[in-house]
Structures are given as structure tokens and as C-alpha cells.
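Missing here: one protein chain of the complex. Every other protein chain is in place.
Chain nomenclature is as follows: A and B, assigned in order of appearance, with residue numbering initiated at 1 for each chain independently.
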Amino acid sequence: MTVPIAVEITVNSTSWRGSIEPRTTLADFLREHLGLTGTHVGCEHGVCGACSILLDGLPVRSCLMYAAQADGCAVTTIEGLSQADGTPGALQDAFCETHALQCGYCTPGMVIAAHALLQENPAPSEEEIREALSGNLCRCTGYVQIVEAVQLAAARKEG
Amino acid sequence: MGSVPDLLGLGAAFRYIGKKRRTKEDPRFVTGRGRYVADIALPGLKHVALLTSPHASALIKRLDTRRALALPGVHYALTGEEFCAATDPLPIGVDAPRVKRWSLARGCVRYAGEWIAAVVADSRALAEDAVEAIEIEYAPTECVTDPERALLPGAPLVHPEHGSNVLYRRKFVWGAVEEDFARAQHRLALKLLWARSATVPIETFGVAAQWHPGGGLLDVWASIQMPKFPDQTARALRLPGNAVRVHFDVDVGGSYGVKRGIKHTVLVGYLAKKLGMPVRLIEDRLENMRGGDMHGPDRSFEVQAAFDADGTIRSLKIRALDDVGAYAGRSPLQLGKPVGAIVGPYRIGSVEYEPISVLTHKTAQEAVRGFGQSPTNYAIESTLDAVASYLGMDRIELRRKNLIRREQFPYLIPSGTTYDSGDYHTVLDKALGAADYPRLLQQRDAARKAGRLAGIGISTCLEPSGGNSAFEPLFNPKNETTTWMDSCLVRVDLSGAITGVMNTSSSGQGHETLVATCIAEVLERDPTGIRVVHADSLSALPSNSPVGSRMAIMLGGAAAGAAKKIKAALMRIGAKNLDCGVEEVEYHEGSVRRKSGARGLSWDQLVEIAHRKFHLLPEGMEPGLQAKFVWEVPTGGMLPTSDGRIQMYPCFSFEAHIVLAEIDPATGQPRLLRYTCGHDCGTMINPDIVHGMTYGGIAHGIGAALYEKFAFSDNGQLASQTFMDYLMPSAMEVPAVKIVDHCTPSPLTEFGQKGSGEAGYLGAPAAVASAINDALAPLGAALHELPMTAPAIWQQIQEAKRRS
Partner (left out) sequence: MKAAPFQYVRPASIGEACAALAQHGAEAKLIAGGQSLVPMMAMRLARPAWLIDIGRIPDLQRIEIGQDVVSIGAGVKQRTVERSAALRQRLPLLMQALAWVGHPQTRNRGTLGGSIVHADPAAEIPLVACVLDAVLELRDAAGTTDMPAREFFLAPMVTAITPEQCLVAVRFPIWNGPRVGSAFEEVSIRHGDFALASACAQIALDDAGRVQRATLGVGGAAPVPQALPEVAELLLGHAPDQALLGKVARAAAEAIEPEGDLHAPAEYRRELARVLTRRVLEAATR
């Protein structure tokens, strides 16, 4: 048996303290230990991006981290991008406006990646949007309405 | 009337249909509140991991699970010996009773990745640890992976009891094919390869099951898109149909045809029942790619065309050889569906079609978006381009000449299917206009002048819709199924709120929005307030599930049908309470009033009478306000003729793709620069949903055309089994797509809607191939094999250089 690791991870502004098995990925930790099932697992080898979360504000693939590595870090999941009462944020609202999703499975990771882009680059070009989202695969939408959502969110922020 | 913009100018007749409207589904997904099967918490849930075969063909000499069972947290290790004796084999779509299939192998394995044993443990990680502790010895046997070789006598047999590797073979001859070929001024022949790919959803298949011994009931939650799923699950488990309850309200993370996880479900159902614990299998990506049995068509075509010098195409001969892998569910039938659009959108008078479904030692194939129509459209469109090239005729002019004309609908094609309506020339013109075709030509020619390879691709293709799966009796006369139904229940509750109940699962198609919009249209009530829920399989009305691009037609039609019954009831209630006949009242936005006066009853008043004032209800009317509508697909209900003619699918959507592509001549890398799609699916119920599916279908098509292939080595190893090797297009590979809509309503449906679930995918591979080949044409090169990867394109360029 492997020795559990004590960690303290802040998730969506709430601190969690406990022991976890070392091989628990951050994705599985969020989903199973914390019940935050908004973060999805698509490939478990770091390609599809469905598992994307913000780690200390930067988008990373949570399937490519062990929860132990996130000790002391701050994680934001898709649930953390909504307001406390569950109202979607402006970017999420833009996704609804342009219908930037269908099955919804890649969507949390996609929103996280788009959110991170807009934090760093509030007025991205279409090329920059596509590049920033190139690590998040979607099989439903063909990306067109997703790009439109990010453009809409950026325009709204500006206006 | 609504204040939302009427974007298309087509919706003057409609209140809600065709208007831009946010979907009901998006809000939960965008906040991470979807409910997928892996999200469902069941107390005491156990987890399954699978032992899979490393060999493409081998006998299992020894299988010992004792070491696995001894590990902590492990509850059971199931092998084929036990499982195959305790359950019935899974159904196969063709008449091949000796090609038997269970979820686990018994005695031998037939493809690399095949499931051999299932371990149940407290966590997935522990189950995987235990799988590694299973002892197994194989004696590898000779395998066959080349479908042409599999046809030859003496080839290793995948299922020896079946006697050959041919699952199905027939030559259909519709019309005077030989005469037409003899009389035609020209003939050409073309070979094409559509490599095995699939729509590969980001969510793998998952299923959880729980057995309730007291009631003898198996609860099932699955990421499912499959007709007859509850029935087949029950049957395989030797349970009555009402002993299985499938929860259709599970969100499915994409399917596009493939999530027919019947083998996963029977396995998990068996374990749940045997162990008395809830059990869950979520495929990991490796299990999914190698052994989920979700690969798509793997097809080689030989096409011959007979045509005249003026470009009139007289006849086609199509041989389609499809490699279904080591087992078959519905996969051979993917050669059958294209019968219903075998001439594409063209006035071709006769066709010979020879589908051959063959077994090899590869992962089993399953249904993929379009059910075989996309590869067939690729073959037809490539042939059109080849004819144009042969005659030195413009590809667009050739199509204009042969396209069925607007005034010719309804149009009967040689294989017995009638196309309901269409205006192909107008859609093509719209697409060319939106693409600014003259400017595209200029851009192409300027690129060529600058030394780059550039090409424009065209495809004009049909999307058969409505899902009349008459390919079943066509390919298997012993299967006389002609019922392809769907249903909806609509109820208005005591508070006056409206709820629609749909009877199958959804995987991103926006069905809840579809149903609400259709109900709203009929009842003239705001769809925002209409709730749509999914029944479970015990409470559900009959549904044949969202396949064959059918739900706008069938579910939309059922929702409308049920809503009309409610409307009629309201009018009867109103008439009775206004002391007049039904013909003297009119309905308006939920209220009923006398045509000739101001007197009327409001929605709330009518609802209250229906629910609470029985004494005011018309005689014989049932209390409450609810209606069900169950119906058969339009034009359905017939068996094929002896020469294989059949009405396959009722409604035909049409798409015209125009693509500008460039190729880096030094590296062969393709780039799609401009992409326009003219699309006609009749009335669009929700334009954003239709457009979304079209964009997504185009992305799927680009993947199939340029990137995706399940590549097998000669000894049957799947080389592309992770996302590092099976490459799917990202936002950098899919260009900005422009869609231009046209509406030729279907005469067969309530609102004139046709299906659009396969939109884009059915025409994109053909269009992209057309563009790449137009770019290669100045070199005298062509590529008739998908995917057209950079190395493959480069190879053609090199060979062309060597030839010159």
C-alpha cells in the first residue's frame, strides 16, 4: 500500500485539507473527492483538454497532474467561474448566446481556456482565439460558434 | 409575436420555429452541471476494468484469475466461460447466426483489444491493478487483416463456423444497367479508399447498473444512443423487457452514431445482478479505441460510370467492400442505408450496387454518423469529378446538368426511394454566391501563379433523413421489421405549465429545445416556459432513438401531434363552455373565443375546467390535459421488393460545399482557406442548433478527409490507439465556415422540416477531396484514398514529378 499524502488545496476559494493516494490525479481528486463533476475526463493522456482547470490562474490539464502536486495551490474549476448562486459569468453567457456547445462535454475545459485567454488578452484576434483553444478538442461544434462566443464576450467586456 | 429577430426572412408563417433562440440545454452544460454517467453517484458503487487481448487472433490456452481475486478491494473477476453461458449473444443485423458475439471472448480472441475478462473492484485503479494480476496464456493463430484477402478461399476464418469471412454480399441491379453502359458514349472506372475512422466523442462510453432483487429490476444509466437498447439488454440478460429500466435523462457527451454500448451494458448488467452491488464501467480511452467497437466504415469502392459526351451520366456500377472487423452488430447495414440515395442528387437512370461486408481480425465496426452515406457520397462525388476531368468539362456545369431539377420532385430513384423535395440548383447557386466563386477562382489562380498548389473543391450531396431503417429487411429478409416510430407526451398541469416528455436519450442535438419549440408553435405559448423531460424505458412511449437524422422529423412531429391534440381538447372545452360548436370558436395563444364575438375563455380558465371542473368538461373527455402521439415514419411500413427496391428514409436534405485549399508543394501539407456550405434541410426549427451540427459535421468530415485513421499493422495491431496518433482536428485545422441556408420544405412533415443531424459530414470529405485533387490536377496527380495526409499528398506530388 502506498503512503497517503497530506495536501491542502484551495478549490474555488474553499480550502480542502486531507489525505489522498499519491496516484490520484487532480482531475479524479476534483471529481471524486470534492464531487466537482464539472471537470471532465476525456482521454487521460493530456490531449483533449476536457479536464482543463485554472491552477494558480493558469489553464492546465488536470489529468496530467497528481493532486499531490497541487498541494498549496489554488484551483479554479468551471463551477468556480459561475457566481455563488450559480448564475453563469459573462463568458458562459456568451457561450449560450452563440450556442457554442452541444453535448457539453468539452465545454468546461473550453470555457476555462477561453477565460484564461481573455484574462491575458482582452481583445484577441480570431487567429489568437483559435491558437489559444487549439489544445481543447470538440467533436460537436466545429469551433465556429465557440470562436464567436469568445469574440462576443470580448466585445461585451469592451463595451 | 415574438420579439426575437427573424434572421432568415422565412419565418413569417411561424411564431417560434426558425427564430434565433437560446437552447434549454446550454445553461447547465456551460456551468458544469451536466449529468453524465460518470457523474452519477451510487452508494457502494464498484468499478470495472478489462483484460484485453494483445493478439489479433489467438486461442486462449489458460486463464487464471485467482491472483487477481486475492488483491485487496477486488470483488469479482468474470471470464467468458461464465458470461457466455449465462447470457445470450448480441444480435447481428444480417442473417449470420453462427457469427456470435458476446461482451467477453471465450476460448479464442478475434482482434487485438478484444475484452477477455472483467474485474470488479472498489476503484478503477484497483481494478486495473487486478487485471494485471490475471494469468493468461495465448496460442496465436494466423490472422487476416486485408479485406480483399479475407474474401479469398484459404484465408484464415474469423468465425470458422460461419464458413467464410463474407457476412453479406449481394448484387443489386436497378434499371437497364448493361444496356445503359453499352449505349453510353464513354465509360470510366475509379477506385477509392475510405479508411476506417469514426466520430470519436470526447466522452467515452460508460454504463452503470444496479439490480434491485426485491422488485427484480435492473436500473441502467448509460451514455447511450441506440435503438432498442433496453430490449436488447433485457434479452441478452434473459430478462423480461420490463425488468430493465434505462434512464434516458443521462446526458451523453457526444455520440454521432457510435455509442451503441450494448456489449458494455450486458456485461455490467450481468455483474450488477450477480454481485448485488451497483457496478460501473467507464471505458478508458485505450479500451474505447481498441475494444469499444466504435469504429466506422472501412471501405474500398470500385465505381464505373457510363456517360455521354455532353456530360449526361447514364448509369453507375458501384462495388463497395466494407471491412467490419471481427464481429458485427449493425455495421454491415451501413452498406444498406446508401441504397436510399445511391445516385446522390442526380438523375442517373440505372445503378448496379454490390455491397460486400467482410470479417477480418480487427476491432468491430459500429454505426457512425450518416450510417455509410458519407463514404458513398465521397465515391459518387469523386466519380463526378473524374467524369468532368475526362470530358474537360467544368465540374459545376457537369453537376448542374445532372442534378435533379426542382420541378421533378417528388423524384423516384432506380432503387425504389422517392426523394420528397428539393431545389438543388438554387442551393448550389447560393453556395457559389456566398463563396464569391469568381473571387475564389482568382485566389486559386493567383496562388498557382505564385508557385503554390491550390484547388477548389465542390460537392453536392444528399443527407437522407427520417431514419426509416428499411435496410434491415433489405439485407435480412428474415427480419421483417418495418416499424420506425417515435413519440411524445405533452401535458399541461394544473398550474397551466406545459411539460413535454421525450422517450429516448440525447447527445447534444438540442432535443429539449426542439420539443419545446414545436409544442410552443402549435399551442402558441412561449417555449421558455415549456419544460421537456426524458422518460425512462419503463415509462417511455415507443421511440427508435436519435439515429438516421430523424428527430426533427419524428420527435418534432410527435411533439406537434400531441400538442395538436391538446389544442383540439382546449377548443372542445371552450366550445362547450361558450355554448357553441367547435367550428364556431377560434384558438389564439392559448385562449379560445367565439369567432363572432368577444366572449372567450382564457388559458387558465380552460386548464382549470380540464383539471378540476369535470361538470364543465365535454362528454366523454378524459380529465386533465395530456396527450400522447406515437407515429410511424412517413413513407415507412413497407418491405423491400424482391429486387431490393425500397423506400429508404422519407426526407432528403441537401448540401453544397465549396472549398478553397492550398497545398505546400514542398511538404504536402494541406490548408483549407475558405469553406462555404449551402444547406437545405427544409424548415429549421432552431437555426443555431442546425448550424452548430452542420459546422460540427464539417469538422468531422475534415477529420475523415485529412487526419483520421484507425491504422492497423499487418498483424492486426491498432497503431493509432491514443489521441497522440489518432489525430482529430482542433480549432486550428477547421477553418471559419460560412453557411448559407435555403428552405425547400418537406411535404411530409408538420412544419416542412427535414433532418440535419448528419449535416456537413455527408458532404465535407467529398468536398475536401475534390479541393485537394483540384490542387494536384495541374501536376497530373490525384489521390483517391482518405485520409489525405501531408505525407500521402507529398507522395502523389513526387510520383507526378517522376512521371513527367
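In this text, a contact is a pair of C-beta atoms (placed from the backbone, for glycine too) under 8 Å apart; a residue touches a chain by one contact, two chains touch by 3 or more.
Fair warning: this is a prediction, and the values are worked out from it, not measured in the lab.
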Missing chain: touched chains present in the view = A, B
Task = Using the definition of touch stated at the top, determine which of B:G372, B:P729 or B:G755 touches the missing chain.
result = B:P729
Key: Which residue of B:E114, B:D129, B:D180 or B:D219 touches the chain not shown here   = B:D129
Missing-chain contacts mapped onto subunit B = 123-125, 128-129, 132, 284-286, 666-669, 707, 711, 719-720, 722, 724-725, 727, 729-730, 732-733, 789-791, 794-795
Note = Note that subunit A touches the chain not displayed via residues 1-3, 5, 21-23, 25, 28, 44-46, 49, 52, 55, 58-61, 63-66, 68-69, 71, 113, 116, 131-132, 134-135
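The rule is simple: only the chains that are shown with their structure count from here on.
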Message = On a C-alpha centroid basis, what's the spacing between subunit A and subunit B, in Å?
response = 29
Ask   = For the complex, which residues does subunit B have touching subunit A?
value = 22-23, 25-34, 36, 38-39, 41, 125, 199-204, 251-256, 284-285, 507-510, 688-689, 691-700, 722-724, 728, 730-732, 734, 736-737, 760
Of all residues in subunit A, those that touch subunit B in their complex = 21, 23, 31, 35-45, 47-48, 50, 77-79, 81-82, 86, 88, 92, 95-99, 101-108, 111, 126, 129-131, 133-147
